[in-house]
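The complex appears here without one of its protein chains, the remainder shown in place.
Read from first to last, the chains carry the letters A, B and C; within each, the first residue is number 1.
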C-alpha cells in the first residue's frame, strides 16, 4: 500500500470586498511521477453548486492512498465571491449579482492566435506542437491578467486565474450541479468514449463552439488546433479532454454521495492512467447521449405554482405530463390545474429550483433526441 | 351524496406595484347551515411557503361534496407581494424585502381595549359577550385599516385585511411551511386536545403572548378575555381556536401530499362539527408536544458547508451528530470536517434551506424537551 | 392652435407572475397625417431606469397640442417585470433576476434572412424594397413569438412584443438612463448628423454590429440591407434611425427635467418632419462624439469605498484623479486612501451607483478618445 503522498496546499487571492476583506481559494497539488497526464479539477464556480467541494474532499482522501503517475491540482471554492453571496436563505451564485454575467462564461479563447500558431508548426513533432501550444495558451491568459490600466471585471480576474492552472493540465474536470437535477456530464463530441468511465447515465455531447465556459476554454483550443492541423494534412492526435461534471442538485452537501462521485472520477483517472491502480471499475449502467442542440429547455407558458411530475433520467412518453401548474386564481371560474406535456418522447434531466414561476421561467431541461452510448 | 355546494368567489385588492399593477387575492366562501362554528383558512402569507395553496385546492375539491354546518372562508395566495417576490431562482418571502419585517408579525392586538371591554360585560350571557367582543375586534381592525393620513405599511395593509376576515371565524388555520422541514403544528396551550385530530406528529404549544402572528392575533384576544372573566369570577368557556399548520418544506407544490393534508384538516373540522360527516379519522400516530420556550434554534458556530445528518421527527440522542460542516479551507492544515451535537436528547423538526451558511445562521430547530400528547 | 389630438390607448400583456397576476404595458398611439416618418418611443426596459416614463408623460402633454405628420407610438413601463422587481430599497432591473440576462440583449436579428432578401430585390424601387423588408422583419419577429412548444423566456416574450411595434416605425427612441450619469446618446455611426438635434452633449457612435439591444435590432437590419444593396451597385438611401437616449441617473423621477428632455426629443422629431412646427430649437452646446470601441469602462483595482471625484462631461486631464478609494482597514499600517487616474485625457460620462465596490466593479465609463461633432 502506498503511503505518505504529499499534498501541497497554497492559497490564491481571488477578490476583495468593500470592507477590504480578501477572498482566497485553497489550491491542493499532488505531484505525480511524471509518467501520466496532468489533471486539473475545480469545484463551486457557481456559488450554489457546492457538492463539488465535498467530492474534492473525498478525492483527496482517496488520492493520498494512491500512486499518481501524473500531477493533480484540485481547487475547491473556486469562486468565493459567488459562494459567499447569500441572498435570503439561498446562494445567488450563477452570475455576478452586480452585472448578471454568468461566472462560467468569462473564460478566454482567442481564435486568431490559434490560426497564427498553426502557420508556424511545420516540421515539429506532436510533443513540440503541444508544448508550444500550451505555452501560447498560458501566455494569452497571463497577458489578459497582466491587464491594462482599465482593469478586469471581478469575474475575469477569477476566471483567468483558474484558467491559468487549467491550461497546465491535460485533463480538466469542472464540478457543477444543476438546480434540482440528476447527474449528467458535458463531454466534447470527440471524447464520447471517455463518458463510459464515469458513473453517470446521461451525457450531453458538445461541439467545438466556444461560449465562455471552462470546459470549452480548455478543449476548444486543442480541438481547433487538431482540426486545423488535420486540414493541413499534418498528423495530430487530440488527447486533451475537458468535462463539466454535473453532480446533482445545488444547495446540498452530502459526503456519502460525494464518496460515490469520487469513485466515479477515479475510475476515469485510472482509465486515463493518471493513477496507478486497477481497483476502480465504472458501474454497469445504461448510458444515454444527446447532442447539445437537442438538449432543450422548456419555458413555462404561464405564471403559477408547479408540481413537477416527470422523473429524471427515465423516458417520458409523448403526451405524458412533465408538470402540472396550479393557478388557484382560476379556481371556480377557469382551470385551476394545467398539465404540461410534449409531443415527443424526452428524458427529463433537471427542473427549476422552486415551485413558483413566472411566465417564461425555464421549467425543465430534457434530452429531446437521445441515443445509447456503447 | 351531497351535491351542488356553492363556492362563492370574490377578489380582494392587496397591493399596487411601481408600474401600477394591482395584486389581488381570491377569496372562496362556502355558506354553511348556521349550525356549526365558522372557519377561516389562509395560505402563503410567506412567499415561499406555497404548499398551502395546494391544500386549499384539495380542501375545495372535498368540501364541494360535503355538507357544511358552519361557514368556511379559504384564502390562497394571502400575500401576493411576498409570493411574487422572486430573488434569483427562489422566492424571498419571509419578510418584506424593503423593510425586513416578517409578514407574519404585523397583525393587530390591543390589550387595552380588551381590558376596557371586560369592564362592561357584567350580566351578559356568553353569547352576548362573544358577539360584542367579536364586533370590538372587527372595529379595532377596521379602525387601523381606515387609516390616518400617514398611511399604512405594505404589510399592515395585507395583514389587517386578512385579520378582518379571520375575526369573523371561530376557528382559524394559517397554512405555512418550514424551510426544509417535517410537518408540525403551532397550537395554543389550551387547545392541546385538538392537536390529536390532525395527522401531524409534532406540536409546539404556545402561550398567551402576542408576537404579531395571525394565530396569536386571533386566539390571544379570546384567551385574554377568558382569563380576565374567569379572574373576575365570571363563567366563560374559551371555544375559539387558531393554529399555524406547518405543512413541510417551502418552495414545493405536491398535490398528492396536499390531498393527505386536506384529509387531516377535514378530520379536525369534523371533530369541531363544521362538516356533517363521520368519514374522516385521524391517523394512529404517536404525537409529541413541546412548549414554545423549549423549541430551540441552533445557530452555526462557524461558516461552512453543511451536510445535515439528523433525521426529522426522530429522537436524536445526546452526542449524536446533528450535522457535519465541511471546511475545505482547513484541509491539510486543520479540521476539514466538524461534527455538531448537543448534550441532551432532542427531536429535530426542521433545518436551514441551504448547505452554505455563515457563522450564526440558524441550522436546525429542535424540540429540546418533549412529551407525548395523549 | 391645434386641438383635439386623439391619443389612443391600448394595453399589452407582458407577463404573468407566480400568483397569476398579469403584468401589462400601456401603449399610446397618435395617428399622424401619413406625410412623415413613423416613430416608436419606449421607456423603462431596465427596471431602475424610470425617468423615460416621465419624459413620455411630458411628450404626450406636448404632442396633444401639435400637428403630427407621422404616427407616434409611445410605450412607458415597457418591461413591467423589471420595473416591479424591488430588491431591498432599490430596483434590480438591468437583467432578469432569475437568469442574469440583460433585458436589453434579447431582441431578434437574423443575418441570414437579410442576405436572402437582398437576392430578391432586383428591379424594385426603394419604396418597394422598404415595404418588403419591413414585412420580412415583422414576419421574423412574429415567427419567434408564435413559438414552438418549448416556449419563450420571460425576456424574449417582452422583447419580441416591443420589437414588433418598433419595426413598424421609421425612427426608434429607446429611453434609458445610466447608474449615476450625465445625459448621453447612443447613435449609429451613419446618423451622426441627427445627434445635433438632441440637447445632449455626449454621443457614442455605434457600428453595424448586433449585440441584442433594441436600437441595434432596429437599425442593424436596415444598415446591413443598405450596405448589401450598395455593394451590389443598387442605389439605396438609408433613412431609418434608432437611438438609445440615456437621460441621466437611474432610480429618479423628475418631471421638470423630463420636460426639458421632451423638448430635446421634439427638436429631433421636428427636424425629421414628424411634427409640423418650427418652435423647437436644439440648444447651442458643444457636442462631443466617441466611437463605441473608445467608450471605456474602468474596473476597480481593489475593493473599497469610493469617493467619486471626476465631474461628468468635462475633460479630465491625464494624471488627474477619477476617484479616491477609502480603505480604513489599512489606516495606520498601509495606505488608507488610494487615488485612481489614467495616463491620458478622458471625459467621464457615468459612474457606479454605490460607494461600496468589490475589486473588479465597473467604477466609471469614459470617452477615452473624443472629438467634436460639428
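Everything that follows uses one rule, which is that a residue touches a chain if its C-beta (ideal position, glycine included) is under 8 Å from a C-beta of that chain, and two chains touch if they have at least 3 such contacts.
What you see is a predicted model, and the numbers here were worked out from it, not measured in a lab.
Contacts of the undisplayed chain with the visible chains, over the whole complex, involve A, B, C.
Listed residues B:28, B:57, B:95 or B:222: the one in touch with the omitted chain is B:95. Note on the undisplayed chain: of the listed residues C:132, C:179 or C:212, the one touching it is C:179. Considering A:37, A:52 or A:80, the position touching the chain not shown turns out to be A:80 (whole complex).
Although one chain is hidden here, its contacts on chain A can still be listed: residues 17-24, 50, 77, 80, 83-89, 91, 97-98.
For chain B, the residues in touch with the chain missing from this view are 15-21, 81, 94-96, 98-102, 149-157, 296-305, 327-330, 342-343, 356-362.
Seen from chain C, the chain kept out of the figure touches residues 7, 9, 24, 26, 28, 47-48, 50, 53-54, 56-57, 60, 76-77, 83-84, 86-92, 94, 179, 251-255, 305-307, 324, 326, 328-329, 331-333, 336-337, 352-356, 358.
Note that in this section only the chains that are shown with their structure count from here on.
Of all chains, the one whose Cα centroid sits at the greatest distance from that of chain C is B. At the chain A-chain B interface, residue numbers used by both copies make up over half of all numbers present, so the two copies contact each other through mostly the same positions. In whole angstrom, the spacing between the mean C-alpha positions of chain B and chain C is 48. With centres taken as mean Cα positions, chain B sits 42 Å from chain A. Those residues of chain C in touch with two or more other chains are numbered 17-21, 98.
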